[in-house]
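Omission of a single protein chain aside, the complex is shown with its protein chains in their original locations.
Showing chain A:
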Amino acid sequence: MATRKRTSTAPEKDSTKPSTLAPPVEKNLSAEVLAALDITDTSMNPPASLEGRDHELLKKLYDGVVKARAFEDRMHSMYRAGDLLGSYYSGNWHEAISVGTMAAMEERDYYCPLHRDVGGHLMRGMPPEQIMGSFMGKSIAPTGGRDGTLHYGRLDLNTYNPPSHIPANYPVATGMAFAAKYRGEDRVAVAICGDGSTSRADFHESVNIAGAMQLPAVFQVQNNQIAMGTKLSMQTNSGSFVIKAAAYGIPGIKCDGTDVIAVYDAMKEAIDRARSGGGPTIVEAVTMRMHGHAEHDGAEYVDPALKEEWGKRDPVELYEKRLIEAGVISEEEAAETREAARKWAIAARKIAITAPMPDPTNIEEGVYAD
């Protein structure tokens, strides 16, 4: 056979013919679709009221965000000191989301988070030196140095260690929620991703499956305005992530990700619904990424005005101020809590730094399970 030549399939242009484009189809949404549009947006609300709240919970949330911040501060300085193998993916301004989320979960619930969720991991019981060790390739890391950086979940803590392909944790969370429903167990799976992840098939396929099967899952999108260097307007034309819930026929809640109480309330509502058989929810928590994608990234591409505006909304400071104003804690208690957290992070660094590197002699073992 002769080699086939590439030919153009474009028709000849004939300007005398009218356009064959059909007129726009009228969008008639069915009653079912309209009924399914269950979207709440509290993201522009004033800070959630502390009145009538359980003080134990309020203090637990405070301790959580303070520890998360102390850990972040320590990791930033460890990066600058050259302690880490690669970079560090800062969770600054994400502390309220991680902590509010974990506080709304039960210990038996599955946690499938991403790289800026240190606060949730710490609250679940992950020792801080193990997370540090993960960024140092140390033997004390949950993978013993086989994997590193942010890939540090532990199944015995019902936390998943995601691979780099975000949001690969979304389908996994769907499977954990599936298993809970399959066995009739009272467990919910919470999966977390960033705004950029919503563009991938994993996101769509998982949320769609969980909606179709009515699985006990909550899908959280941490909208921090930018995915590496790609701003929201280039990521999607949908403007918001919570409205995607409508397309899957599930509820959505959008909240202020710098208000730990607002995050707690949104996640609690979504988790309670999942636990009681009401199926999945998309929760969008809005915040700002105050560091680069990782510490090696100076993030010069970020609009300074955006950073200045969000800079006034430090989730840890804001919450502390509210607690003091409401008389839940005193200034002295706050100072003590912060100092204790600082010392706790320093102690963890010491353990991580002195921990041994892994032994390479067994590297070919454990490829297969027995």
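Basically, a contact is a pair of C-beta atoms (placed from the backbone, for glycine too) under 8 Å apart; a residue touches a chain by one contact, two chains touch by 3 or more; residues count from 1.
The working rule: contacts and distances are computed from a predicted model.
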Legend entry - Candidate names "Acetolactate synthase", "Branched-chain amino acid ABC transporter permease", "Alpha-ketoacid dehydrogenase subunit beta" or "DNA methylase"; UniProt protein name, chain not shown: "Alpha-ketoacid dehydrogenase subunit beta"
Inset, instruction - Return the single residue from A:V172, A:C255, A:V316 or A:A352 that touches the missing chain. - result: A:V172
Inset, instruction - From the listed residues A:D41, A:D83, A:D147 or A:E333, report the one that touches the chain absent from this view. - result: A:D147
Inset, instruction - Determine which one of A:S164, A:S238, A:S276 or A:T354 touches the chain that has been left out. - result: A:S164
Inset, instruction - Identify the residues of chain A touching the omitted chain, counting contacts across the whole complex. - result: 110, 112, 142-143, 146-147, 151, 153-155, 160-161, 163-165, 168, 170-180, 182-183, 189, 201-202, 205-206, 208-209, 212-213, 366-370
